[in-house]
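Here the complex is missing one protein chain, while the rest keep their positions.
All chains are identified by letter, namely A, B and C, in their written order; residue positions are counted from 1 within each chain.
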Amino acid sequence: KDSKDVTIVLSENVDMLDPCMSTRSNIGRVILENISETLTELDVRGDKGVMPRLAKSWEEVNDTTWRFHLREGVKFSDGSAFDAQDVKHSFERTFSDKNSCEVSRYFGGIKVTPKIIDEHTIDFTTDPAQPILPLMMSLLTIVPSDTPMEFTRNPVGTGPYKLTEWKPGQQIVLTRRDDYWGKKPAVEQATYVSREDSTVRAAMVAKGEADIAPLIAMQDATDPKMDIAYPNSETFYLRIDNAMAPLNDKRVREALNLAVDRDAFIGTLLPKGVQKATAIVPPTTLGWNPDIKVPAYDPDKAKKLLAEAKADGVPVDTQITLVGRTDNFPNVTEVLEALRAMYEDVGLNVKLKMYEVAEFENNYSKPYPENRGPQLVAAQHDNGRGDPVFSMYFKYDSKGRQSGISDPHVDDLIARATAATGDERKKLWSELFAYLHDDVVADVLLFHMVGFARVNPRIDFTPTIATNSQLQLSEIGFK
Amino acid sequence: MTETVESSQTPVLAEDEKNPVARLLGMLWRDKFALCAALFILLMVLCAVFGPLLLGDAASHQNLRGRNAPPFSWSNGWLFILGADALGRPLLARIVVAAQNTMMVASGAVACSMIIGTALGMIAGYASRRVGEAIMRLADVIMSFPSLLLAVIVLYVFAPSVGNLIVVLAITRIPVYLRTSRAEVLEVRERMFVQAAQVMGASTGRIVFCHILPVIMPTIVTIATLDFAFVMLAESSLSFLGIGIQSPEITWGLMVSQGRSYLVHAWWLSFWPGLAIILTTLSLNLLSNWLRIALDPVQRWRLEIGGKSND
Amino acid sequence: MTDHLLEVRNLSVRFHTAAGIVDAVRNVSWHLDRGETLAILGESGSGKSVSASAIMNLIDIPPGEITSGEILFDGNDLLQQTAEERRQVNGKRIAMIFQDPLSHLNPVYPVGWQIAETMRVHGKDPAEANARALDLVRRVGLPNPQQALEKYPHQFSGGQRQRIMIAMALALKPDILIADEPTTALDVTVQAEVLALLEELQAETGMGLLLITHDLGVVAETADRVVVMNRGEIVETGPASEVYHNPRDPYTRRLIAAAPGKGEMRDGNSQGKPLLEMKGVEKAFGSFQALKGVDLTVFPGETVAIVGESGSGKSTLVKTLVRLIEPTAGQATWNGRDLFAMSLKEMRPVRRDIQMVFQDPTQSLNPRMTIFEVISEAWRIHKDVVPRAQWRTRVAELLTQVGLLPDHARRYPHQFSGGQRQRIAIARALALEPKLIVCDEAVSALDVSIQAQVIALLDRLRRDLGIAFIFIAHDLPVVRDFADHVLVMQSGAVVEKGTTREIFENPKSLYTKTLLASGLDPDPEVQAKRRAERKELVDA
Partner (left out) sequence: MSRLFRQRAVTSLFSLLGLIVLVFFLSRLTGDPTSLFLPIDATDAMRENFRELHGLNDPLLLQFWHYIVDLTHLDFGESIRKARPAIDVVIEAFGWTFQLAIMTMALVAFCAIVLGSIAAFRVGGKFDRLVSLVSLIGASAPDFWIAIVAIVIFSINIGWLPTSGTGSIAHWILPIAVLFIRPFGLILQVVRGSMISALGSAYVKTAKAKGVKNTPIIFVHTLRNAMLPVITVMGDQAAALLNGAVVVETIFGFPGVGKLMIDSILQRDFNVILAAIMVTALAIFIMNLLIDVAYLFLDPRIRY
């Protein structure tokens, strides 16, 4: 087959195709940098950090102002020219109250004011200072200035492809643009279909009905010629409800960490490529601390700690609920069952409860249920964006929506790191990670997960940590 | 015969020599398929009653390094003859232990829906038009109400529990019994023996239960046996929401659905529990087919004079 | 070897039942010639219908079993033929009229379709078949033939259904017609027409007619030869008048002696308050007016017979009385209360006192109940009648009273003959010792000896317990013996009523006169004479 067309089989239906929703992984895989581009782009293949895309360059004008110089001669797929007005509109649209664009969450708590300097220059003033604004700009998709504020079903962008067909539930077709400003990609046309069943996705690629299945289950990744493992930026951990007895006792929390035989999971219930985690963000993230040691598997010590705690009057026999989400990742139930068994082995009384998304969400996010009892919430956290700022406030600040701890020192470190730049930022994050892991023992950090993609041998494509949220057709070649 | 009348001794009707249970067992003995089915069901009931006591520990002992051990290998002991699941637990033991929850949920849900549905259906078919119409429209509503939504509502409004799981499953299956029994009642109530009973002064309850029910029961039971399989499988999809059975508790349906992702590479994970479901359903159905014949006087000779058939 | 049209040799049929083997037919042999009419007489349950079924290949094997014998037709043994060969014969060469028309008609197809089907399966063009069906329906005397074809079996009266069966059997002018009690539900005038029709066909095609009947009058009118059966065996055979006048077997003698119509007629003895008074009862089925204002009064201990045209509304009238059919108008006073005005619930206690024997007994017995259950159900419903401990003896007693064996209580309805089922229905009605029993053709399927026994029983109950009867019958001699009052109905209205003597000795309306005149005499010679007279009348 010499065709330069590819078919990509996604794991979820695409409900919407609005560019401002492209931080959702299934939407992002279709839109991001294919239809709609961003001002900047994070390098996930090398270590170049934030790279230019629609912005040629940028600089910090003062502490609170960033200036972006826009690329010239760029055209949207509807023919209109790209200029600062479009950037301003895209920005305003994201924060409009006529829609519920997802991207805006990354700007939570910061007031950003765009100001057009000239046709191809735009200033962003932030309050307070936002040292990583260029990184954040890699999330903001640019739409033409005449795009309505409401969600649109006809995404128009400056990217190398344009949407030519969308039969909801059946397929989405993107076709290569001839008037794209950048390098012409190899793929002429891309068809996106979706199948929820991993076996079927794998089968489609195996049979040649599809070329790329960005996500298949470990069990189906049986053919080394086609199946590629890649870190998918998810971190699997158990959040400990530090406020509840007996979990408010540090020894108990330590015991929870020591009781887990992490190695037993690797290569069995979880794929070989998973890494034991010491932080909630993957090692590619700024400030990741290599000095933190993974807690060793030591059930005897765990038992000892528990006995000590018990002797001090900590009610270690209380039933602890391990809350999980069905379908969180393949094998989640088995993994949690295994965890439960490990906890039982050290004498803890753990009950497993699996919930669907909404009910899980009630337990996962504040306000937590009233009479919940001591809880361990098993969750995955996704941060492939290179900076811990997208995680730490939510997960660890006293007021964080999914925080299980309340520690003034942590709050302080988060606030300082968020405002810092450069090495200072890195240092502060590192310090925070160490403090959380060793001193607070805030949670049971388990694994940085991997995903499997199945790629047809005729295709030249290597998934990266970003494949969880985007799939640039321009990165696909043919052998 | 006329002589009998004239000899004016008091006539007597001797007691039946055989009691009905013995006769029924005799008929069961003659239908070898039904006999096997009955034995299988008996076995399952024994598993359900004693399984968790005997094998409860073996069934929950995990061994991650022996996960997905293939079946038919004696090396791990007889408990592993059917292989091991994703956590290295012996499938045979788990199937035996799961029988209890499975039977409880399935027979609970099927029995509830069958009894309620059939009762409502007979009322709808036999009572006044107005009542009948109301019941039927109610059935329409239930029929169009997605079971998943019902489950989610139950999950949110009530506490998730096995009882609620049974309720959800039962409610969704009510319409089929209701509509079927009503349809049959509409026809059967026109039969003359029903009218004869009416003339004798039989109460509505008596007519419905003694005259109409036996006629419609075989069909209802046939549906119920197949619903058994349906309910066993549907139950696992509700467990997905977090209502009902949760690990480490286990049912066959849950085992089947947990084995789903391994279907291609470790088929035994879902195959054996699935087979248990199939065999149970099959046995129940064979038994119900046997019962249909055993309880129908016009057909009963098939079981009374040996296995001869007329084709 | 054989020059008979049909010859049955040494036929034995038995049934396997839970209670043991029932020998229904034992070593029966007879033959039928072209153009001949052979009547099979016999006790109810003596194996007449079973031997007919054997000829038609309709016995369920198993549980039935043909243990010996051959049935020669056209020189071939039917029992050795393949199913396909039998199928070719059935309906076309040999046709059968079943004893129990209601259950033998398919309830969900219009009767016209069912009649025409016989012709269609044997290769007649559908249009032609329909035309012939219409003709047949007209010939058997159904009103509104064109509409009748479109109607379903349940919309007909008992006699009308029987005529539909007859039409169906005659459709292809078969070589042999097996008629199992073809005229029990017909009034004498219609019966005469039907018999004439059969005779005509016989003359036309040389059809052999095998007539199974209890009615000695019909035998006298039509039969050339007679076979008498008792308990599965042939006890006597010979030319009709020979057997009538010189019966040799004791059973035959008893049978002939039992022929009704010789007793004293009654003048009616209405005393006291009427038990039941029906006034102006009307019933319409759609636009068809089945009852046009009928009055009926019954006194305690009295028998009111209703005779009349088939389809005149007799069954409908009594069904309104027991509220199986809601009347369109009228009232029925019972103990000072209007039955029609009661709710069905209020009706329930009253039902104990009014029992009914249905015209089609087979369908009125629950097929899943043993006879014991069928009869004792009455006591389950009305708990004060017979204490539970006595049920067994009482059932045995009732069965014996109607000429059955106590052991029969263990069997199921389908294991009985037509007449036996009718007696079970009577026993059931008696079980409650009601004040009024409605008998809709309750003795029509019984041979005269059993009939006499049952009638005697009813009469005794009437006298001893003061039970009143509404007695619907076509058999005038029985009415004459048993009734106090007679009501004559035609087309949904009462044309005449009076005491039995008044009606029989001094009929006023034209219809009553015709009815009485069409009555058949059991003596073949008398009938032969009448026939000759009739012929003269027609010729003249």
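Just so we're on the same page, a contact is a pair of C-beta atoms (placed from the backbone, for glycine too) under 8 Å apart; a residue touches a chain by one contact, two chains touch by 3 or more.
Because the structure is predicted, anything quoted here is derived from the model rather than measured.
Peer 1: Where does the absent chain touch, in terms of which shown chains it meets?
Peer 2: Result for the missing chain's touching partners among shown chains: A, B, C.
Peer 1: Decide which residue listed in A:N13, A:S57, A:T113 or A:N349 touches the omitted chain of the complex.
Peer 2: Only one of A:N13, A:S57, A:T113 or A:N349 touches the chain omitted from view, namely A:N13.
Peer 1: Kindly state which of the options A:K98, A:K184, A:K272 or A:K293 is in contact with the chain not pictured.
Peer 2: Only one listed residue reaches the unshown chain, and that is A:K98.
Peer 1: Of A:E60, A:E209, A:D261 or A:E308, which one is in contact with the hidden chain?
Peer 2: Candidates A:E60, A:E209, A:D261 or A:E308; residue touching the omitted chain: A:E209.
Peer 1: Which of B:S73, B:S161 or B:Q299 touches the chain that is not shown?
Peer 2: That would be B:Q299, which touches the missing chain.
Peer 1: Considering the whole complex, not just the chains shown, which residues of subunit C touch the missing one?
Peer 2: 53, 56-58, 87-92, 95-96, 98, 100, 103-109, 117-118, 121-122, 152, 154, 168, 362
Peer 1: To test your reading of the contact rule: which positions on subunit B touch the chain that is missing from view?
Peer 2: Per the touch rule, subunit B residues meeting the hidden chain are 33, 129, 132-133, 136-138, 140-141, 143-146, 148-149, 152-153, 155-157, 175-176, 179-180, 183-184, 186-187, 190, 216, 218-219, 222-223, 225-226, 228-230, 233, 256-257, 260, 263-264, 270, 274, 277-278, 281-282, 285, 289, 292-293, 296, 298-299, 302, 307, 309, 311.
Peer 1: Tell me, which residues in subunit A touch the chain that this view leaves out?
Peer 2: 13, 15-16, 18, 23-24, 97-100, 102, 104-105, 108-109, 150-151, 153, 168-170, 193-197, 199-200, 203-204, 206-207, 209, 356-359, 361-362, 364-365, 390, 394, 401-402
In this text, only the chains that are shown with their structure count from here on.
Peer 1: Centroid of subunit A to centroid of subunit B, CA atoms only: how many Å?
Peer 2: Distance between chain centres: 47 Å.
Peer 1: Can you give the whole-Å distance between the Cα centres of subunit B and subunit C?
Peer 2: Their C-alpha centroids are separated by 46 Å.
Peer 1: Can you pull out the residues of subunit A that are in contact with at least two other chains?
Peer 2: In subunit A, no residue touches two or more other chains.
Peer 1: Which residue numbers or ranges of subunit B touch two or more of the other chains?
Peer 2: None at all.
Peer 1: What residues on subunit B touch subunit A, complex-wise?
Peer 2: Its residues touching subunit A are 60, 62, 64-65, 67, 86-87, 152, 155-156, 239-242, 246-248, 258, 261-266.
Peer 1: Show which residues of subunit B lie in contact with subunit C when the two form their complex.
Peer 2: Contacts found on subunit B: 1-2, 4-5, 10-16, 23, 190-193, 195-203, 206, 210-211, 214-215, 295-298, 300-302, 304-305, 308, 310.
Peer 1: Which residues, counting only subunit A, touch subunit B once they are in their complex?
Peer 2: Result: residues 198-199, 217, 219-220, 222, 261, 264-265, 268-269, 326-327, 330-331, 333-334, 336-338, 340-341, 352-356, 358-359 of subunit A touch subunit B.
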